[in-house]
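One protein chain omitted, others in place.
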Amino acid sequence: MDFSMTPGTFLFEAWQARFSLLNGLSVTIGSSAITIVLATLLGILVGITLAYGWWPLRLLARLYVDFMRGIPVLVLILFTYYGLALFGINVPAFWAGVIALSAFATAHVAENLRGAVQSVPAGQMEAAKSIGLRFDQRLRYVIIPQAFRRMLPPWVNTGLEVVKGTTLLSVIGVVELLLASQQVMARNYLIIDFYLLAGAMYLAVNFALAQLGGMLERRFSYLRY
Amino acid sequence: MVEQVLLRAIGVRKSFGALEVLKGIDLEVRQGQVVSLIGASGSGKTTFLRCVNMLEEHDAGDILLDGDPIGYRVEGGKRRRMSETAVSAQRARIGMVFQQFNLFPHLTAEENVMLGLTKVLGKTKAEARDIAGHWLGKVGLEARRGHYPYQLSGGQQQRVAMARAVAMEPRLLLFDEVTSALDPELVAEVLQVMKALAESGMTMLVVSHEMLFVRDVSHHVVFMDQGKVAQAGSPAEVFGNPESERLRSFLGRFHGFF
Partner (left out) sequence: MINYHFDWSVIARNMDRFLAALGLGLGLAVISLAIGCVLGLAVAYARVSPRRWLSGPAWFYVELIRCMPLLLLIFFIYFGLPEFGIYFMDKTQSFVLTLSLYAAAYMSEVFRAGLASIPKQYVEAAKAIGMRPWQRQRYVVLPVMFRITLPAISNNLISLFKDTSLAAAIAVPELTFLARQVNANTFRVMEVWLTASAMYLATAYLLATLLRLVERRYASIR
């Protein structure tokens, strides 16, 4: 890497490309954030169905989760992208990608929640019943708070997977960080430099996410049993 | 002393798969009484207790609390399960203390007691805190109100669990082998609290292996054997005049305690 500020050098070209790269980064972060929020909310619903649902619903949730975990995310993204258009639903590639990623991440959150909830000793549910708490109250005040800490590490992992998974949106033409970097390379041929730069940015985002997860874990470390 | 009947069980049956655990249990608990269930493990004591609190659903027979069937209502001669909300409301009238304490580990001693008060009985936090303080004081743990369960000994945890159950002012308190998981030196403090509760007039249905306690505190003792009530009566009758060989041999195991 040549760090002098003349055309054709890395620093100069990076400065030239700063807006496209930052734009790509914001698309990466934005799509990740939306996906993580959606997947967490839906994953809680599906996960509770997996653990306590009426059996036909539980079976449906189980099928959904196993399907999502057996199909590559890229296939999911391509299927959603081409399939939605076929149904006459015209969504931008960005949203097609976010829908597919969320569907994938929902399955992971759900399975994780099921595991965590079922790891809470049965006596907790019984004690909660015995003081007269309703089902929703038992979940909210007794089971979920205890499952929460066990859910955190895999939840952060799902978050990392989602951030990495957003690169697949480039395949359907969403200009996120990876595709933005490649567009820059197409102009200046500094292939190594800009892949490394993109890599450093992914590292930074994921490192921050992992740190956040670690902080949350320490914050809730009093939940021992 | 003829108090009104609080809990009445008539022909209660319960099977787990092919195994019939309760083969028609008849039993009465009167207001203010302490009734103890004794018997070998596997005789169905704990299962019966769990049926009373709807932690298990009995297959046949009736369990009536204040004359109301527990867990179902009768419509046109048919049993219909009650809604989740209605079952929860019934459970709030019955307290239960467990062998393994089952304190909520993410809540302090005080918060453990407060949870049902605020969420089920709809009390304000301030009221609930006062009540929790009162009952934690009664079990001798007011100083530990801010402690988490893992910071308490087994005996202390069990006393908090009792405060949690009593604070709901239940009509009936169930005790499921509450000293069995404790180290021997911690048993006495828990029994002492139970005794005080009994003397205060609380109606209690107790499954226990502490024969001395059963003999001294109970008004009525029920010996269960293989899913049936084999003998029932006052402690003097049951301990002094065991009718069956099985009760004699069961009590013989505790020989030396009397």
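Letters A and B mark the chains in the order given here, with residues in each chain numbered from 1 onward.
Rule of thumb we're sticking to: a contact is a pair of C-beta atoms (placed from the backbone, for glycine too) under 8 Å apart; a residue touches a chain by one contact, two chains touch by 3 or more.
Computed from a prediction, not measured in an experiment: that's the story for all the values here.
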Of the chains on display, those the missing one touches are A
In the whole complex, not just what's shown, which of A:Leu11, A:Ile29, A:Val91 or A:Val171 touches the removed chain? A:Val171
Missing-chain contacts on chain A, rising order, are 67, 69-75, 78-79, 82-83, 85-88, 160, 163-168, 170-171, 178, 182, 191-192, 195, 198-199, 202-203, 206-207, 210
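The working rule: only the chains that are shown with their structure count from here on.
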Chain B contact footprint on chain A (complex, rising order): 121, 123-124, 126-135, 137, 141-142, 145-146, 222-225
Under the definition above, what is the set of chain B residues touching chain A in their complex? 53-55, 84-85, 88-96, 98, 100, 102-106, 115-116, 119-120, 148-150, 161, 164-165, 168, 174
